[in-house]
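Below: one structure in structure tokens.
Missing here: one protein chain of the complex. Every other protein chain is in place.
Take a look at chain A:
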Amino acid sequence: MHRHTLARSGAAVVAGAVLLAGCSGSSDDGATEGADAPACAPSEGPVELTYTGWVPGMEDAVALWNEANPDIQVTYNTGPSGNAGTYQDFFNQLEAGQAPDLGQIEFDTLPNFRVQDGLVNIADCEGVLEAGDQFVDWTWQQVTFGEEGSVFAIPQDTGPMAMFYRADLFEEAGIDVPTTWDEYADAAAAIRDEGAYITHFPRTDVNWFAGLVWQAEGRWFENDGEQWTVDLTGPQSTEVADYWQGLIDEGLVKDTAGFSDEWNNELNTGELWTWVSAVWGSNSISSGAPDTAGDWAVAPMPQWEPGADAAGNWGGSSVAVLKGTDHPYEAAQFALWLNTSEESLTALNEGGGLYPATTAGLELPALKEGLEFYGDQPIFDVFAEAAAATDPSFTWGPTMAQTYNDVADGFGAALSGSGTLLEALQAGQDATIRTLESQSIPVAE
């Protein structure tokens, strides 16, 4: 029943999708989609699959599979990262019936593909449901949408969050490394007295902010199967927004854009002392601030409740079987192997720095070693704990790219002193509700 409603709204969404307006021929009947997942049977004879993503080094893992499975050959294509073009390509290709068999989709975009009816439910494919308990809790929630008997993608990697900090500078200045957000604010003031900043507030990385709300157990979206609830300004979101608004008002955080040259330079010169970020951020720092090698360390995210261990997540992808494939069974087998087998996860970690979404994957030898850049600290242990402590029930909305854009506009205004972060969230919420309504996606008032 639930899926039936979603599929119907999905068809309506396709008709309204920005670029495809007027080209929609896919008013697919919700009936085939509705009651049960289609049976998933192996194809006869040799099978060729196509797979599109943007993980560097993916070719190596695919080559391993192709060698071991002469009858199921996978061709991998690298595209631009999702929101930079590959998602739009997927939507175009779905429309034309030309989509690849498998596609990389970030967790925050899965609902978008779901409501636009682009995903195949692979729950009935051999081994898929059983694989659920191999994955970190929250990732499995994301790909099943919390529904019985449905699996719409296989989790690939995650971005558990922790705090990178300049261990040397904290020690020199005699400032304690913060463990709670209150202490973090105190440290921010102390660091400002040293002439530096504790961190930057990135105006465009709204998904970073979402990670902080996630840690505080806020919920931006909920879907009861009938309609969506949009709540960017709930109590937890408000608390997080007010907290950072306070730091901004007192001039304790820099307004540099994340990942910019300026930001790299500020990291490199010691102007920024911490960055609460995801596991993949370790690479951003070591690459952008090479002069600070050995000076950084990683601690768990500061907590709202002293002694708690809540963590957020920023980023992470899944591999979905896309509508129109002739070989869902083989595609699902490949996706499972790719994201659970040790040889594949090792190759992906080496080649693309992927942080696995399986619990066993977090024990890879490469993720147990100390990193020279981080003073030989085995930093991944911190992230493994964060992954386990990430709230599983956070849900993304069906139009996140739009939501991010609208909130980012407001964040920019807040940083330049006109408006607040909370107003930005409110504006983002209003815009999101308008967008959902314009796409005939049911929204709860």
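Here is the rule we go by: a contact is a pair of C-beta atoms (placed from the backbone, for glycine too) under 8 Å apart; a residue touches a chain by one contact, two chains touch by 3 or more; residues count from 1.
Methods note: contacts and distances are computed from a predicted model.
Trainee: Given the choices "Sarcosine oxidase subunit delta", "NADH-quinone oxidoreductase subunit M", "CoA-transferase" or "Multiple sugar transport system permease protein", state the protein name listed in UniProt for the chain not shown.
Mentor: "Multiple sugar transport system permease protein"
Trainee: Pick out which of A:Trp228, A:Trp280 or A:Phe380 touches the chain that's been left out of the picture.
Mentor: A:Trp280
Trainee: Pick out which of A:Ser43, A:Thr78 or A:Ser438 touches the chain that's been left out of the picture.
Mentor: That would be A:Thr78, which touches the missing chain.
Trainee: One chain is left out of this view; which of A:Gly118, A:Pro155, A:Gly211 or A:Gly288 touches it in the full complex?
Mentor: A:Gly288
Trainee: With the missing chain put back, which residues of chain A would touch it? List them for me.
Mentor: Within chain A, the residues touching the omitted chain are 19-20, 23, 50, 52, 54-56, 77-81, 84-85, 88-89, 92-93, 95-98, 100, 259, 261-262, 264-265, 268-269, 280, 283-284, 287-288, 290-291, 352-353.
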